[in-house]
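I have a structure I would like to understand better, so I am pasting it below and will then ask my questions one at a time.
Shown here: the complex without one of its protein chains, the others still in place.
Letters A, B and C mark the chains as written, and numbering starts fresh at 1 in each.
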Amino acid sequence: MSNGMDPAGLLGIAQQSAGGREYWRSLEELAGTEAFKDLIGNHLPRHAAAFTSAMDRREFLTLMGASLALAGISGCLSPAPAPPDEKIVPYVNQPEALVPGKPLYFATAIPVEGYGRGVLVESHMGRPTKVEGNPQHPASLGATDAVTQASVLELYDPDRSRVITNAGRVATWDAFFSALNVELESQRVTQGAGLRILTETVTSPTLAAQLQEILRIFPKAKWHQFDGGGGDYAHQGARMAFGQPFETLYRLEEADVIVSLDADFLLRSPASLRYAREFINRRRIPGGSDEANRLYMIESTFSLTGSNADHRLAIAPSAIPQLARTLAARVGVQISAEQPAISPAQEKWLGALVKDLQAHRGRSAIMPGEYQPAIVHALAHAMNDALGNIGKTVFYTDPVAVNPTNHAESFRELVRDLEENAAQVLIILGGNPAYTAPAELDFAGHLVTSNFNVHLSLYEDETSAVCHWHIPQAHYLESWSDVRAYDGTVTIMQPLIAPLYGGRTAHEILAAVAGQAERASYEIVHDYWRGQNKAKNFDAAWRTALHDGFIAGSALSPRNVKAKPATSFETSEPKRASTGAATKNPPSLEVIYRPDPSIIDGRFANNGWLQELPKPLTKLTWDNAVLMSPATATRLGLTYRVGGTGGEHGTIYADVVELEYDGRRTRGPAWIVAGHADDCVTIHLGYGRRRAGRVGTNLGFNANILRTLDTLWHGASIAVRKTGAQYALACTQFHHLMEGRDLVRAGTIEQYRKNPKFLIERESEKEAPGTLYPGYKYDGYAWGMSIDVNACIGCNACVAACHAENNGPVVGKQEVLRGREMHWIRIDRYHRGEPSNPETYHQPVPCMQCENAPCELVCPVGATTHSQDGLNDMVYNRCVGTRYCSNNCPYKVRRFNFFLYSDFKTESLKPLRNPDVTVRSRGVMEKCTYCVQRINQAKIAAEKEDRVVRDGEIEPACQQACPTRAIIFGNINDPQSRVTQLKTQPLSYGLLTELNTRPRTTYQAKLRNPNPEIENG
Amino acid sequence: MAQIFHPSTNTISRVTIFGGLILLIVVVTGLATINESPYITEVGVARTQPVPFSHKHHVGDDGIDCRYCHTSVEESSFAGIPPTKTCMNCHTQIWPDSPMLEPVRESFRTGKSIQWTRVHNLPGFVYFNHSIHVHKGIGCATCHGRVDRMPLMWRENTLYMDWCLDCHRAPERFVRPREYVFSMEYQAPADQLALGQKLVKQYRIQKLTSCSTCHR
Amino acid sequence: MAKLPIYGLMAEFDSPEALLEAARRAFAAGFRKIDAYSPFPVDGLAEAIGFHHTRVPLIVLIGGIIGCLGGFYLQYWVAVIDYPINIGGRPFNSWPSFIPVTFELTILIASLFAFFGVLALNRLPMPYHPVFNVERFQLASRNRFFLCIEAVDRNFEPERTRRFLDEIGSLGTYEVES
Partner (left out) sequence: MASKPSDPGGDTLPLLEPGHTFGSITDKISSIVLTGRTPLFWYITFGVGFILVLVLLFCITALVAVGVGLFGVMIPVAWGFAIVNFVWWIGIGHAGTLISAILLLLRQKWRQSINRFAEAMTLFAVACAGIFPLIHLGRPWFFYWLFPYPSTMGVQPQFRSPLVWDVFAVSTYFTVSLLFWFLGLIPDLATLRDRATRRMPRFIYGMLAMGWRGSAIHWHRYEMAYLLLAGLATPLVVSVHTVVSFDFAVALVPGWHSTIFPPYFVAGAIYSGFAMVLTIAIPLRRLYGLEDFITLRHLKNMAIVMLATGMIVAYGYLMETFMAWYSGDLFEKYMMMNRMFGPYGWMYWILILFNILIPQALWIRRLQTKPWVLFLIAIAVNIGMWLERYVIVVVSLHRDFMPSAWGMYSGTVFDYGVLVGTIGLFVALLFLFIRLLPMISIFEMRELVHEEEGRSQ
């Protein structure tokens, strides 16, 4: 299902969205309910009181599942035909491109922290229901990440703000515009000396142009940038090394040796999807590449990338710059400062690494972490230069971000201006500085000094609460805009639906500031590009751009650069906050702040799907914690207790610690992470929100209370005190040992080279389990799946995609605590080796679709049976809920609706539902279906063309989302199909095959590529 | 002791025993019958509509093809309910101001949809696809009956699962040549079975009785 | 038959042995339409009054066979004929899995036949019966034993029969009016 959209239809959509109304009506007509119309009209937002009791929260969370009336509310509720007088509501004028009952796909891009990722959005009768990657887009390659998948839920979130407010009272756009004008008049006199605009990282050319325009009108006005996630050390580092804030790009497919200095490039990078693909492509054994790459990770916290490294060195954050310097010196960078001695263990490690690097000059890459101080970036550039990697594996382009600045400094300046009352008019476009900014600045407090400020955002959040004006922001799926990808490729973002809550875009606000209140963003963006367009036929170009999802050739071209001598910068120490003297009692540790893997800096805090997504390494949901190494925990006398309910698959009681930094305090549960560096703790941001919405408010604790601008990501000497209290954390997998069962089979490439079958010569395989029964013949299709454990990086994209595709409900923390989460595919995380530095394995586990399915045998009503294609069907409407099947499932992949988890009430969520999947009701079992709805659609399509389904024509949601193509689905009766090929490879094995379940889902074993020098000896 | 019971109790007690049995049977069969009756299945019950649209007139008398209104029947799961625009194509000329058609014109003026009462309605957990059935040679009339004889639409078949299975188990009993799919007058030939088996082969019709064929 | 003035004559005894003896003698004396009543089953009593074989076992056997065959066929029909569907790769006719239900149904139907069979054979329920007319008969369910010669008997002749009953040791002889 690639971008199956023709320009004509696209144009149709474009026109409608420009005018908006028709589009909208089609949606309204479809839902056809009074409540839904209300929702659309300008009504006061229903400010739900914060839920006190946990039960209430769960009750509400059922709201966050989703389904449309058409998708069958009657679902499992009644076995009888639906009520006699159901209405059927046709269009008045049917849009050209639209065939009732068939989805359309439109190309656009999702901006994450300023950078764009190309996506294709599935739209059912005008309702965007699912976001997929855009295969042609360089930053996506057809893949998506969890955040992208969940962004569609954000679109329909009933908690999004719905009205313009002035001091909490409902106001109108005109009122705002006139109020704004009054202020701007006075500013004109002073050439805008008092005008301030605060944005996050900006890559949008149109927005940039608008900003320039405003700065032209108001020469003395200032544009500040502050990004909850950013910090922008990368550009500074480049400035240090090259004198210019270049963007750094990597071509990992060319790299044999990758050294990551705390760069979590598989998860936290605008190019993470591409990097993941390139990184893994070099590790598919047996695959194209003969030599596999090797990843050395030097980091403090345990990152997703770290868990995929061949070698990890966990050291305190303060030690990283020093180690970088040492490494630089070893690889031949001019370093004047003398090198302090390092521990023999590190010596050995470093020695081997350096040897490896020297052996792969020009085929290696040093990647500095986004959150490392500029010096580390600079040193990395110098090393890449010294190793001759520049131009081969490492490239530099002009900055993608418009006017890259040090966000910390920029924000500090803004706050100073507020203090000095120099900033009278403040326009905040997106972001949530009142929450994300370090508490020390008391941004919210200073806001009052300005006499006019406005906040544009999706939610009425902490910042909106303290601003004079709040304007609902249009979701990216509702907006005309444009955005650049990591490599500068421009995507023109087009709306899939008219703003549900009358939201506005940043373009419209800036237009208003520039004095054009009524310019719709469509005009603004369209006109900007018309202006840019040199070619004759602009409309054709415009249409192609919209259709393809990006402007071909708009990527920035690499610059050939030369690094300055390192001696010019290597001594410059990163500024560290002068903190209270490091005390021993209570022990004081270094602290590491990182965006949360799921909700980033809190911008997705109200997104139930993301909150319930088990965080890649800790498998925690609904909370953040103080992560620390086992040794550190012992030193602090911190422990945990496995809960009696839920237990390892639900409840862990963790010791609560009190954290103190510069006299500011907060408390949070301590979580022990194998492989974390000693004597430092990691805290994830994004929690402790006070005004996130009904889902995200009052979850976890707020780390921004402790942060300072100087220690945005790393701080010295934080005091950690044990409080004696314990706190229940919802953890979906606490048991991380395999207990001697070969669930994940792993070895090294060396072993594989010696004997490719070395992993499957086991007792379990030796004698094939016999059976009295004659086998069942599957002529025709036989669907199967192969999952490459070697390729899985554990990023959760498949889990989120599955949830989105299959109308998965959100059950809430209370239910997760009981072990009742509803994910159809889970990623099992296992550790091996010593806790200080373990090997980590990520294993996605969907339904195995066993041919001898144990679950089917025990179902008394035949609610789960086998299909002609060998699928293990689950018939929700026949299920009576004995749960026997789940007991008898060795893989425990079945999920049960213990309560009415799906939401049948909230109108705004109904359009989100995938109409091709039944919304499960209370008391029925459910499980992975291999996305049977997609299978059936493909089969029907094929039948209508009198052909068979082509290999790769069907992609289950998990496969489609996977950045590394770790999941391959297909027809195992077809010897040519990719899945069959994979299953015949020596690394292919089945899970628990000794039980003679004959799973259709099989795995490819994990192969590590360790450096012999470090591994043995 | 004196008799406790009058002689008649002997008869009474036996009658009650057998009577009870018979009553049970009556009740069970009764319920079964009701469940199959139009009262529940709505078979043959003409439904009132906001506009008394007559398929009999449009299909039978005017001979309009099904696909003129139900446009997506060949490409989509959903046959499609005609937008008001489709009605107005003709009714701007024909009966442009008949009071009966006022709701249609109103809808066209105001842009508010006509809310038709759904006649053929499956439970939400059943996924039926028109296009594939049409493609495999199942006539409209096979399920919807002689629409050209229905002044107001009614349900011709129960739409119960066992009814679906009837055909899915033995399609040869119902398939017809593709060219007749949209014909109302088509009569199954005397040798339907022979023809059916031929078509089943020709159209590669499978006997799909897997659960996931319809339930997902 | 013609309505008789009385149902029969009933003699009372105080021990099972006495009743058994009396029953034997009555039978020997050629009485056939006789019945003996006791508060608990007395061995040989039925035989003594000429009742030898019962059809209860046969009825139960028939019930068992019906249950067994019907039970298995029900499952076979469901799994193989009506809606054959692949369950966990098992054959349609997985007869070993059908044994338990077959067995249970065998027992069930057989038991039902036994219970209702015996009621039917005993012509129960019959809340009204002439013998209840005898005042003393309520002791038949306590500690007294009765022998009743019915008027329909060929040899029944009120006076002689009464004398006969007194001879065989009746503690009291009563008329049972119908």
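In this text, contacts are C-beta pairs under 8 Å (C-beta built on N, C-alpha and C of every residue); 3 or more make two chains touch, one makes a residue touch a chain.
Nothing here was measured: the structure is a model prediction, and the numbers come from that model.
Chemist: List the neighbours, among the chains on screen, of the chain that has been left out.
Modeler: By the stated touch criterion, the chain not on view contacts A, B, C.
Chemist: What does the interface between chain C and the hidden chain look like in terms of residue numbers?
Modeler: 16, 23, 35-42, 45-46, 48-49, 51, 54, 56-57, 60, 74-75, 78-79, 82-83, 87-88, 90, 94, 97-98, 100-101, 103-105, 107-108, 110-112, 114-115, 117-119, 121-122, 124-129, 131-132, 137-143
Chemist: In the full complex, which bits of chain A touch the chain not displayed? Write them out.
Modeler: Spelled out for chain A, the touching residues are 76, 79, 642-651, 733, 735, 737-741, 743, 815, 818-820, 826, 828-830, 843, 845, 854, 857-862, 878-884, 886-888, 890-892, 894-900, 922-925, 992, 995.
Chemist: Could I get the residues of chain B that touch the absent chain, sorted low to high?
Modeler: Contacting residues on chain B, toward the hidden partner: 1, 4-5, 10, 13, 32, 35-36, 158, 160-162, 165.
One rule holds in what follows: only the chains that are shown with their structure count from here on.
Chemist: Which one of the chains is closest to the middle, using the mean of its C-alpha atoms?
Modeler: Smallest offset from the overall C-alpha mean is found for A.
Chemist: Quick one: chain A and chain B, Cα centre-to-centre, how many Å?
Modeler: 47
Chemist: Centroid from C-alpha atoms only, then distance chain B to chain C, rounded to Å. What do you get?
Modeler: Chain centroid spacing, chain B to chain C, equals 58 Å.
Chemist: Take the average of all CA coordinates in chain A, do the same for chain C, and state the distance between these two points in whole angstrom.
Modeler: So the centroids are 81 Å from each other.
Chemist: If you look at chain B, which of its residues touch at least two other chains?
Modeler: Those would be 210-211.
Chemist: For chain C, write out the residues touching at least two other chains, lowest number first.
Modeler: Answer for chain C, listing residues that touch two or more other chains: 85.
Chemist: Show me the residue ranges of chain A that touch chain B in the complex, using the header's touch definition.
Modeler: Residues in contact with chain B: 25, 29, 32, 70-76, 78-82, 84-94, 99-102, 780, 865-869, 871, 873, 875-878, 916-919, 929, 932-933, 936, 940, 943-944, 946.
Chemist: In their shared complex, at which residues does chain A touch chain C?
Modeler: 773-776, 850-857, 862, 865-868, 998
Chemist: What residues of chain C sit close enough to touch chain A in their complex?
Modeler: The touching residues are 85-91, 94.
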